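Let me begin by presenting the structure, written as structure tokens, before commenting on it.
Of the protein chains in this complex, all but one are displayed in their positions.
A, B and C are the chain letters, set down in written order, and residue numbers restart from 1 in every chain.
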Amino acid sequence: MPINKIVASFDEAVSDIQDGATIMVGGFGTVASTPSLLLEAVARKGVKNITTVSNTTGFGSDVWKIMGHKFAEDMDILVRNGHIKKAIASAPVSTIYENNFEKLLRAGKVELEMVPQGTLAERVRAAKAGLGGVYVPVGAGTVVEEGKETKVIDGKKYILELPIKADFALIKAHKADRWGNLVYRGSSRTFNETMAGAAKVTIVEVDEIVELGELGPEVIVTPGLYVDRVVARPQEVEEEGEVEISAEARESHERFLKRGSA
Amino acid sequence: MPINKIVASFDEAVSDIQDGATIMVGGFGTVASTPSLLLEAVARKGVKNITTVSNTTGFGSDVWKIMGHKFAEDMDILVRNGHIKKAIASAPVSTIYENNFEKLLRAGKVELEMVPQGTLAERVRAAKAGLGGVYVPVGAGTVVEEGKETKVIDGKKYILELPIKADFALIKAHKADRWGNLVYRGSSRTFNETMAGAAKVTIVEVDEIVELGELGPEVIVTPGLYVDRVVARPQEVEEEGEVEISAEARESHERFLKRGSA
Amino acid sequence: MDEKFKLDRQTMALRVAKEFQDGDVVNLGIGIPVLAANYIPAGREVLFHSENGILGFGEITAPGEGDPDLVNAGGQTVNQQPGMCCFGHAESFTMIRGGHVNVSVMGGYQVSEKGDLANWLVPERKIGTIGGAMDLATGVKRLIVTMNHVTKNGEPRVVKQCSYPITALNCVKLLVTDIAVIEVTEKGMVLKEMAPGWTPEEVQRLTEPTLIVDPDCHEIELM
Partner (left out) sequence: MDEKFKLDRQTMALRVAKEFQDGDVVNLGIGIPVLAANYIPAGREVLFHSENGILGFGEITAPGEGDPDLVNAGGQTVNQQPGMCCFGHAESFTMIRGGHVNVSVMGGYQVSEKGDLANWLVPERKIGTIGGAMDLATGVKRLIVTMNHVTKNGEPRVVKQCSYPITALNCVKLLVTDIAVIEVTEKGMVLKEMAPGWTPEEVQRLTEPTLIVDPDCHEIELM
């Protein structure tokens, strides 16, 4: 049988995600690099008590709708609907905006493991690459070190950082073929490339599915063997009519335009 | 001043390599993936007591000349001329051919540290990525484990493998621009991509230098920040007339055609 | 000892290829394993991985005809095919060590009852080459070893404990020799198939560990 990793719908793509699962979510925080429709499908499925692994915990769809994004959901859809038990993230809160995750965190309704961004990438890679752990200098002498083994190597202090293992990785890519080969666009590789293949099952949301061979051997970024399922975004999106945006989101957007976000 | 990493000659490119240096050499073992002219320049310079880090220790130019390669030198040029004090390699000897390295090794004239191929890649990457070490499962229960720290993580035994640091990395790529951005051809990325940026100074031999911008943002494999110098192969090569090939090399080539090499 | 029928290299490769499942990512070592690429069961799509950084490549080219920048791990030129991709060494061994390669087939000198493999050094030679063998043996999901059942001198290669230097412990899942197909299980080595004309007792005589004879043990099926 020809290999065919393409599935027909987002709901089908996430159908085996169970309560309590650990889920990596690719992207950087910008919605363009986020698997929005897979996140919507997970929210629709209503899974509970999940642990998420992602760079941010979402800003909410409003800030992205203001900027004209058609697919506007980010991690916030899992946060605000109470799916998350614990988040592993590098940038869980914003300095210019109180996101829903911060509200839940302050209310004691969600757990947080904060990991420096590069260490997060390295721990995800360690899982993907079959390593038992890596010694990382980042965080030495800070709160990140607490409760972890350290070791002085060649006169410098390192922290032993362990692999982050997950059941599923949700990835946003630009194009895929039936073998699961992927390419990305511009600055949207981010954690998508790093997480693809790092979980037991990797599910990819793409803008477009192309014929095998259309992605050349030198330009494929994620080889198909890291990918289990591919699902394409719809080409046409229904117009929602007037989009309602919260005042809080509008204000946050103004501040963003002034100085960039974080 | 515009950034310009292009140097005019191979001799200039290696002019600061000193006796006792540790040198990474990219490639897999096939001459097509080997920085042949940089190796020739190092040999011409006559440096002594170097430590090399490479996948193989060379098969000698004869076997490549038989196959029609214009640039036919591999690691053997450093071996046979006695430049090497110690080799760190994964595949130092062949099962179908006694290479010069094996002869010197049996004569006690060179040291060897043999490293599993993936561990070699990971140790090189650790140096490039600023890691203090990585826990690798490969080699547990074998000679590779001897003298190294081990640790059981999550019920599995791992070996602590330390970064391999080097003074120079000699790289073969296909094309470069003046910023040092690189692309490779087909199966010739190998250790070239992994070693680029892993040493204090990275020197790259390319088939062709192109204008900045000709290598697109999505196809660049090695970003220029890993590269210090670029030097181009000559377009025209003088014909050497009849090429003399040793009987040993001819025999080895026959056996290779039958079953592949190693 | 009378010379009974033994499988030749091509037939062993043919038997190995039967193990490849649809969609498997397969890494083939040099020698008999690489021959298995010629015998993929009809209708199955299998992706070949080569540790020098290519996945999904085509057949080995005629000598002298290929692109020297497109070779397998044995240095033989191969054809490009749609879907193929290229990557560097760190990525290639991320695939291998991380368990992303489904099947690896390699040669062996000795295989122990527990599935330990020795295949990188003949002790008499004193110098060997590890290459990617330890990574593959440790990392892939399913390791198939193919080798002659006994040495040239008739000594068993299927042994209780390897006397040769180890490549990896507890790694071999299936052993295809010139006289038998043996599965390595937690309970011990299970004899599944034999070359035409052989009996379980005859195979056992050339094998150090006690074989569990599968109730369904039968002549090697090639199709």
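Note that in this section a residue touches a chain if its C-beta (ideal position, glycine included) is under 8 Å from a C-beta of that chain, and two chains touch if they have at least 3 such contacts.
Remember, predicted model here, so these are calculated numbers, not experimental data.
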Let's see if you follow the contact definition: name the visible chains touching the chain that is missing.
A, B
Out of A:Asp11, A:Glu102 or A:Asp167, the sole contact with the unshown chain comes from A:Glu102
From A:Ala32, A:Ile153, A:Ile209 or A:Ile245, residue that would touch the chain that is not displayed:
A:Ala32
Touching the missing chain, which residues of chain A?
28-33, 55, 67-69, 90-95, 102, 105-106, 114-122, 124-125, 136-144, 174, 184-194, 221, 256-257, 259-262
Tell me where the left-out chain touches chain B, residue by residue.
1-3, 125, 127-131, 177, 179, 181, 197, 211-213, 215, 217-218, 220, 223-226
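Everything that follows uses one rule, which is that only the chains that are shown with their structure count from here on.
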Is the chain-to-chain touch network here best called a line, a ring, a star, complete, or other?
complete
Which chains, taken as a pair, are joined by the highest number of C-beta contacts?
B-C
Taking the mean of the C-alpha atoms as each chain's centre, how many Å separate chain A from chain B?
36
Length of the line joining the C-alpha centres of chain B and chain C, rounded to whole Å
28
With centres defined as the mean C-alpha position, give me the chain A-chain C separation in Å.
38
By the touch rule stated above, which residues of chain B touch at least two different other chains?
122, 136-137, 184-186, 221
Among the residues of chain C, which are close enough to touch at least two other chains?
54, 80, 86-87, 93, 97, 139
